[in-house]
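Have a look at the structure that comes next, please.
Shown here: the complex without one of its protein chains, the others still in place.
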Amino acid sequence: MKKLFTGGRRKVAAVMAIALVASLSQVTTSGASGADTPKRGGNITVGIFDSFPGFCMADNLANSALMGGRTIYETWVEQRSDGKIVPYVLKSFESSADYKTWNLVVRDGIKFHDGSPVDGTALLLNLQASRGALYLNGLIGKTPKSPSSGTGAGFSANIADVIQTGAMSVTVKLYNAEANYPDSLYASGRNFVRSIAQITGPTCSTVPVGTGAFKYVSHKLTELVVAKNDNYWRKDAKGGALPYLDGITFTFLPDAQPRVSGVKSGSLAATMFSSASEAKQILALQKDKKVTTISSPMDYYPTIWLNHKIAPFSSKNARLAFSHSLDRAKWLKVRQKGLGTVPESIVGPNNIMFNKKGYAGYDLKKAKELTAAYTAETGKTLEFSLPYVSASADSTANAQLLKEMAEAAGMKVNLLSQTTAEAIQKAFPMQYQLLPLLLMEGTGTAFILPFIVSDTSGGNPTHFLRGAAKLSPALAGLQIFYSILNISSFKDEVSENLLFAARAEPNKAKAQKLYAQATEQLQKEAHVANISFLQYTVSYNKLGGVGQLGLAAGGPRRLITNFGIDWTGVWSTK
Amino acid sequence: MLKISFWLKRIAQLLIVLLLVTFGVSLLLRLIPVDLATVLLPVGTENERDILRAELGFDKGPIGYYLQWLGNFVQGDFGKIYFSGGTEDVSAHLADAMPRSLLLMAYTQVIAIAIAVPLGVVSAYRAGRRADKIISNTLFTLSSVPNFAIALLLVIFVGVKFAWLPTLGYVPLSDGVWEHLKHMIMPVISLSLGLIATYTRLLRADMIAALREDYVTMAASKGLSDQRILWRHVLRPSSLTLLTSAALSMGGLIGGAIVIESLFATYGVGFEVFAAIAGRQYVALQSTVAVIALFYVFFNLVVDIASGFVDPRTRDRRVNA
Partner (left out) sequence: MRKFTKPTWLAIGWLSLMMFFAIFGWVLPFKSWNFVYEDDLEVGLFSNGHILGTDSNGYDLLASIIAGTRMSIFIAIAAVGLGGLIGSVLGITAAYVRGKVDTVMVTIFNVGLSVPNLVLALALVSVLATNVDINQAVPTWRRVMVLIMSLTIVLIPILGRIARGATLSWTGREFVTAARSMGMRDRKIITKHIVPNVLPALIAVAFLAVGVVIIAEASLSILGVGIPDGASWGGMIARGRNDLEYAPHVLYVPIAFLALTVISTNHLGDVVRAQLDSREAKV
């Protein structure tokens, strides 16, 4: 989980932000549009704000670095622009009536970059690797073995067993019913299709082998170079080969200014921004005639995680006081230049969990009362240290404004200067008193629920890692990953039961009701706080075909997400 | 004979400096009040950390650790950078970053000296007159503006408004000389403006002093032309301070151009230092600083040798000064 030098809170966020979303509509385009006839060839450079720690299961690529990773890797399923999950490298998926057994079938004729076929065995081993079963193999001396799955274990902890049922098919058995299991299989575009040789070999982290339109050439922490895959399985509308570009270099540029000047001057063909701190740049680029700027929906919900294990946020008074002290309207105006909306729930209005009830919004009077109540309760001033990344101008500005708001309500805030590497290291498991970090996102819950329940396996006593941990002490580290994702470290049985019940419920209206009740409970207890929602944008210069290539199963792909755009159908008009 | 022992002594001195620098950095790392193995392997098991401690010598005392590091270093093993995806060799990072920094430094020095010498000669020759005043005041003002401010302004005007030059990145020489130079121009200008001012002032002062010397008066009385006196008899001895100053700034340009390297995404050695510190990669930091010191010492030696050719009389005078 350690990364070398990244800049900014959003990058901290991003390291863990394994994104998943259904984000409908609201996609906006501005500026000039490119020509419509594809042009072949050309190498381009793309500016990103995250670095490349590696490519194995445990190396979580952050948002804009994930865009680079996804030129090499594809996922078993994909998300349509209407939010529905559809098969992609899979040909089909279907569930049993009780939603506890899922049959997955692999699409025929796809090959990895190393020439090996994508088949049922590859699917089986990928699923086993992501839940930690192959890592366990290695520890108890069985083959095949593979490196640690890292946080991936948390996202697949509901899987009880995986069985290969044919040359191209696999059956997944779940502990608890999951009506939207393909959502978890998608894992926000991060559950990659990796070659067997990669996941069981020694170069898992350093040489990615996928099925994507581009092949890996080289990488450093600050750069990823990919080149055209001549045997790519998809074709364009006219039956022509894909991709159009010869190669892409993704370059790490943590500051916004070099990315802005890069795309305007043409040194970069495209670059990505986050509205969390770069709203000004986004607004200016949207008006710029030379470049085209496309924006994702506001479906990313940064959270201020309050550590329940230590003072002061072990106290409900302290948590509520803090949440009430956050002047969201002021934040929107100052830090986001009005780009977005004032949060009225811990998730955004497009999310199925959205519920205004019980939300501790801005109320300075209440905040002051609760701060006083905390002092009466404990005999101490409500005081805490706020970590921020001092190398980032934006993180510093965010921290200063947060401090000002909390201190207006009578709290005492110490700014804790950290490097990104330190922040990540101390967040899992959580050692800070609180930490602003973007983890939750989307319209569904596959990428929300793991962060707000105490154990993503549903507390299942027969989970294989639980038993195995007794055999090998090394596995204890992996075992924590299926409860570590809740970095606030709270256990609330009321909300947890509602969330698991909702996940099992196939009827959307009924599920929504259960989710809303869970949200209300979480908000009443102020288990987590939040101050803003955000979106991602991509600005490009002299490119064509952005967002025009649909999905293999039909229907349009989402134009832009936290992991940017799809590069398969893009060409250079230079 | 005297010559050989002189150079041996000089080299021994430099070696001692190198050993002390690396030992100092090594000691500094041991002062950090956190466990280094935990910093490098935040999610590893205690067993893995023990192996790492033994591998890097963290389990030994400061001197034992230093000797182990030094042994590896002289064999070309500069240690590793640790992150979730495994490790990378520091030597590979430096092999990538060093050419960038060396070229950046070389261009900056060449440009700075090429501009400073004529300016210095003119302002010394016309000391106190209008040309001297204009040159001195302009350079004086420029040298007071920090180089990152100049860099930021260049990006906005030359890069974006007029779009004459690419604003970021590094292109190796092998990808085309012009393409390479285009990416280097703005960083080089940002770094060289301050140096031009420094060099010009030094040269001007030394030349004014030299112009007062007896041998210059004598040369003039023999009827040699001003041009000849200025360039042959005054500039040559006067360029010593300039050379020494240039040598002193070498290390700074290799490792200290951190801000400029970040602004232009040139990612040279300075960025490696910054990345090592920001990412708590202490082994990488130690080796990188050692390499920078090595280059610094090397360039000083080169200047010593060069100054022997420029003006043999002054060698003994300046070596210990």
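Each chain gets a letter, A and B, in the order it is written, and its residues are counted from 1.
Definition applied: a contact is a pair of C-beta atoms (placed from the backbone, for glycine too) under 8 Å apart; a residue touches a chain by one contact, two chains touch by 3 or more.
Because the structure is a prediction, the values reported are computed rather than measured.
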Option from A:128, A:317, A:433 or A:561 whose C-beta touches the chain left out: A:433
Tell me which residue among B:11, B:32, B:95 or B:114 touches the hidden chain in the full complex. B:32
So which bits of chain B touch the chain we can't see? 13, 16-18, 20-21, 24-25, 28-29, 31-34, 140-141, 143-146, 148-149, 152, 155-156, 160, 248, 251-252, 254-256, 258-259, 262, 270, 273-274, 277-278, 285, 289, 292-293, 296-297, 320-321
Please give every residue of chain A in contact with the chain that is not shown. 255-257, 260-261, 278, 280-281, 284, 310, 330, 333-335, 337, 384-385, 388-394, 396-397, 400-401, 404, 414-417, 419, 422, 426, 431-433
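Basically, only the chains that are shown with their structure count from here on.
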Enumerate the contact residues on chain B facing chain A in the complex. 39, 42-43, 45, 47, 81-86, 88, 93, 96, 152, 155-156, 159-160, 163, 166-169, 262-265, 267, 274-275, 278-281
So, in the complex, the side of chain A touching chain B is made of residues 1-5, 45, 53-56, 58-60, 150, 205-206, 220-222, 251, 253, 255, 257-258, 261-262, 264-268, 391, 419-422, 424-425, 428, 473-474, 477
